[in-house]
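One structure is given below, encoded as structure tokens.
All protein chains but one are shown at their positions in the complex.
The first chain written gets the first letter, and so on, giving A and B; residue counts start at 1 in each chain.
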Amino acid sequence: MKPLLTVEDLRVSFPTRTGLVEAVRGVSFTLGRERLGIVGESGSGKSQTGRAIMGLTPGHAKITAQKLAFGETDLLKASPKVRRDMRGRQIAMILQDPKYSLNPVMTIGKQIMETLRTHEKISSGAARDRAIAMLEAVQIRDAERVFKLYPHEVSGGMGQRAMIAMMLVCGPELLIADEPTSALDVTVQLEVLSILDKLVADRGMGLILVSHDLRLVSSFCDRVIVMYAGKIVEELPSADLANAKHPYTQGLLNCLPTLGTDRHPLPVLERKKEWAA
Amino acid sequence: MSDIVNSPEFSRRAWLLSDRPATRMQARLGRAYTIWSRFAENRLALIGLGIILALIFVAIFANVLAPYSPVQGDLRNARLMAPNAAHWFGTDDQGRDILSRLVHGSRLTLFVIFLVAIIAAPVGLIIGTVSGYAGGWVDAVLMRITDIFLAFPKLVLALALVAALGPGIENAVLAIAVTSWPPYARIARAETMTFRNSDFISAVKLMGASPFRIVLRHVMPLCLSSLIVRVTLDMAGIILTAAGLGFLGLGAQPPLPEWGAMIASGRRFILDQWWVATVPGIAILIVSLGFNLLGDGLRDALDPKEAGQ
Partner (left out) sequence: MTSALSVQDMLVTYDGFAALDHVSVEIPPGESFGIVGESGSGKSTLLRAVAGLATFDSGTLSVNGRPYGGKKRDKEFYRAVQMVFQDPYGSLHPRQTVDRLLLEPLVVHGFQDIDARIARALDEVGLGAGFRFRYSHQLSGGQRQRIAIARALIVEPKILLLDEPTSALDASIQAEILNLLEQARKDRNLTFVMVSHDLGVINHMCERLAVMKTGKIVETIPASALRNREFSADYTRQLLIASEGFSRTAS
């Protein structure tokens, strides 16, 4: 089966006043129509990996890879116009906080319609119908009412669902979700994740879930990649997480306080220099 | 290779940029150095700084640099002479050397901008921070007072004050200072309001610090950089206002070689002896430009968002 996304030796670096910062240092993986989780702490390079695939890295950054391909298209060699076309139509991305990722001066409905009409030639009436249908698909009950609301007038969970609707309305094949539930309350997180789960399964999409929450990612995704200091330190199926081999993964699993465990003091992650080598 | 690493410049720079400063002084110097290197990357800002330093240099050494007296002229022989070898910028209608007048006039220019900055900036800072921090009726009253001053066009208000107080450069300075502080108060207030409710101010409140201490030690230092930038950018306008007052005869009185007054008196001869009015005009242009470039450079170097990175 042809992989949806092929990443080989991806490197992303930023020139700064104090030297070159290497955010991603040689990441390789393939993605089929499955759910892949990328887990790491801040500074691990997980967000930059997702952005490099989308083509959203800041202009002054340097991106190289032996291969970065979406289906047949070579993402590195593609022109900016081709990449712009792909964004929304073939690859989509959801960000963390709908407060900052939705346009605050446009109604939710208008934003979804804008995404549609950027990629397809349809009338505004047809676009409106599809936007409302999409809002209903993310289980927003009053779709007609929410269509007319501004982002600040809806709760975090609803805003995130609106964001999902906006990103999936053109039917992309790959969705990259960068900490999609980190800004939401615990009970709302599960709702949003189950909506995402259903949509991804129904449409046969590939999903990359980027998060710092190892537990969440392992319960949601089929496969997990653990990143540290710009490199992949472990890659394993979620079911095998308890048998993780790399000390960093084991450390991450152990250091969280949970209801079932009672360890005083909590085991602390001892970072070893060779993990970043 | 080891020579470069062991050279004194490299180790001094490393000391300044060290992320483990050992003393307060080292931390402060390191921070100043970081701001300076950011500033120095901007070629235009350095040119602006150079112009201002040149102005200060000329003002300090005016007595040495000026070839002739700025107030005594040779009425008999040297009236309205075109620029020549003896008088580089020519002479005016009183036979005075224009270059010498220009050089001594730089002192007056510096006097005006320095005093205005010293008076207006602190007043604006205090009123703005108190207003922004206190809120409520204190804020309302102070801002309405500020509005009253802002309602008048600067030059008109300065004119009225000078007319009331009498002509003279000291009164001109006072008048300009009185009209300059309101924008600084507004900037300080806006800055204060952005972090008035932030956690670090709450933390200081929770220590039991008095509002006076909070405003003086914690709020004001944060407003300083925007204020410095704004004051520097305003310098050009202050010079022009002083020149305008001088032009109208309400600022520096003759025979003081204030640049605006020089333009005023040279107005009559502008068609045939253009240098009498034009040369001080160019001097004002260059100094205003210098302050503008310096202010832009300072804004880029002191930008609080950049300061953290």
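Of note:
Everything that follows uses one rule, which is that a residue touches a chain if its C-beta (ideal position, glycine included) is under 8 Å from a C-beta of that chain, and two chains touch if they have at least 3 such contacts.
Every value quoted in this text rests on a predicted model; they were computed, and no experiment measured them.
Among A:I132, A:V146 or A:L216, the one in contact with the hidden chain is A:L216. The set of chain A residues touching the chain not shown comprises 41-42, 156, 185-190, 193-194, 197-198, 212-216, 219-220, 251-252, 255-260, 262, 264-269. For chain B, the residues touching the absent chain in the complete assembly are 19-24, 26-27, 31, 198-200, 202-209, 213, 217-218, 221-222, 304, 307-309.
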